[in-house]
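A single protein chain has been omitted from the complex, and every remaining protein chain is retained in its original position.
Showing subunit A:
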Amino acid sequence: HFGRPRQVDHQRSGASRVLVASRNFANDATFEIKKCDLHRLEEGPPVTTVLTREDGLKYYRMMQTVRRMELKADQLYKQKIIRGFCHLCDGQEACCVGLEAGINPTDHLITAYRAHGFTFTRGLSVREILAELTGRKGGCAKGKGGSMHMYAKNFYGGNGIVGAQGQIFEAYNMAALWKLPCIFICENNRYGMGTSVERAAASTDYYKRGDFIPGLRVDGMDILCVREATRFAAAYCRSGKGPILMELQTYRYHGHSMSDPGVSYRTREEIQEVRSKSDPIMLLKDRMVNSNLASVEELKEIDVEVRKEIEDAAQFATADPEPPLEELGYHIYSSDPPFEVRGANQWIKFKSVS
C-alpha cells in the first residue's frame, strides 16, 4: 500500500516530465538527525540516516496527502457535511507516516480519536476515509462509525474514550511482566484538549513514565527521526526484550477538535512559530531539494496530484448515498444467524445480519 500507483495526467505534465528526466538527481543522501533522549537505554537510534529518493518522494506524498485530507475535512465540517466530532492531525504528519515507515504492514496498531492519518497510513484510501467522515455507505465503516471509529487490517481504530491514566500503567506492568513486543507511543502535542501538559501531568517526561520500561523521546516533527526511532524500537521489541516507550514531540495546528478554536489556551504566535520553523512537510522538502533528491517543480507536481486525489475523494464523499435504512440493524453480532432488532417502538423492526 505504500507504493500505490497514482493516476497522473500525462498530457498536462508532459513538458515538465522532460525537464525532470533530464536532471540528475542523487539516488540517496545522508542526513543528520536529532539524538533521542534515552531512558534506561545504553544506546539509542542512529544520529544519521540514509534517505533514498524513492522513499523521500513516497514520504512527501503521504504526508502531503494526510495534510490535504485533514484540511479538506476541516472544510467539509464547516459546511456541515461532516458532523459530530472531528479531531484533525495536521501538523502531526511525521508521526503517522514516520511510524509506518519503521514497521511492517503485518504489525498491529491502535490509537485514539485523532486517527485519520493512521487510518490512511495503515492502508485505507482517502475516498473511504472521507466517505466515512461524511457518513456514506462507501465509508470504511459503511458510514456507521464516523471520525473516531475507523478500522483496517492490523489497525484497531480509532477509539473515542481516552484518559485512563491508570489503565496505561496497568498495560505497562503486564507488557513488561510478560515481555510483550509492544511499542507504547505518546504523541505529545503539548495539550490535552484545552489543558497544557504542565497543568495535567506531574511529570511531563512521558518517555520516562514507563519506569521499568525503557523509553525514547523523539523529534516528532522530523519524519526521519520518527522512522529511525521506530526502527530502533521495533528491533528492540522483536529481539524479545519486551516493551519500549516512544514519546514523539509533535504539534497540532488545529484545536483539539473542530469545536475547539484552539486559541484560548495557546497563542497564535506559538502556532505560527511551529508552522514556520518545524512543519514536517517543509522540513522534508527542504532536505530533499537541498541534497538534490528532488526538485521544487517535482514536489509541486506531487502537490497538484495530491490535491486532485483529495478533490476526487471529496466529490465521492459528498455524492455517495447514505447507508440504506434497512441496514440500520446490521452488524450487531459477528457470525450469527439473522435476527430482529427493535426500533423506536415495538412495531418498528429492523433485520440484523452479521
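We adopt the following convention: a residue touches a chain if its C-beta (ideal position, glycine included) is under 8 Å from a C-beta of that chain, and two chains touch if they have at least 3 such contacts; residues count from 1.
One rule holds in what follows: contacts and distances are computed from a predicted model.
Enquirer: Per UniProt, what's the omitted chain called: "6-phosphofructo-2-kinase/fructose-2,6-biphosphatase 4a", "Vacuolar protein sorting-associated protein 45", "Pyruvate dehydrogenase E1 component subunit beta" or "Telomere length regulation protein TEL2 homolog"?
Expert: In UniProt, the chain excluded from the picture bears the name "Pyruvate dehydrogenase E1 component subunit beta".
Enquirer: Pick out which of A:Met148, A:Ile244 or A:Leu283 touches the chain that's been left out of the picture.
Expert: A:Met148
Enquirer: Would you mind spotting which of A:Gln75, A:Gln165, A:Asn292 or A:Ser354 touches the chain that isn't drawn?
Expert: Going through A:Gln75, A:Gln165, A:Asn292 or A:Ser354 one by one, A:Gln165 is the residue touching the chain not shown.
Enquirer: In the full complex, which bits of subunit A touch the chain not displayed? Write them out.
Expert: For subunit A, the residues touching the absent chain are 83-85, 132, 135-137, 139, 141, 143-149, 159-166, 192-195, 199-201, 264-265, 322-323, 325, 327-329, 332, 341-348, 350.
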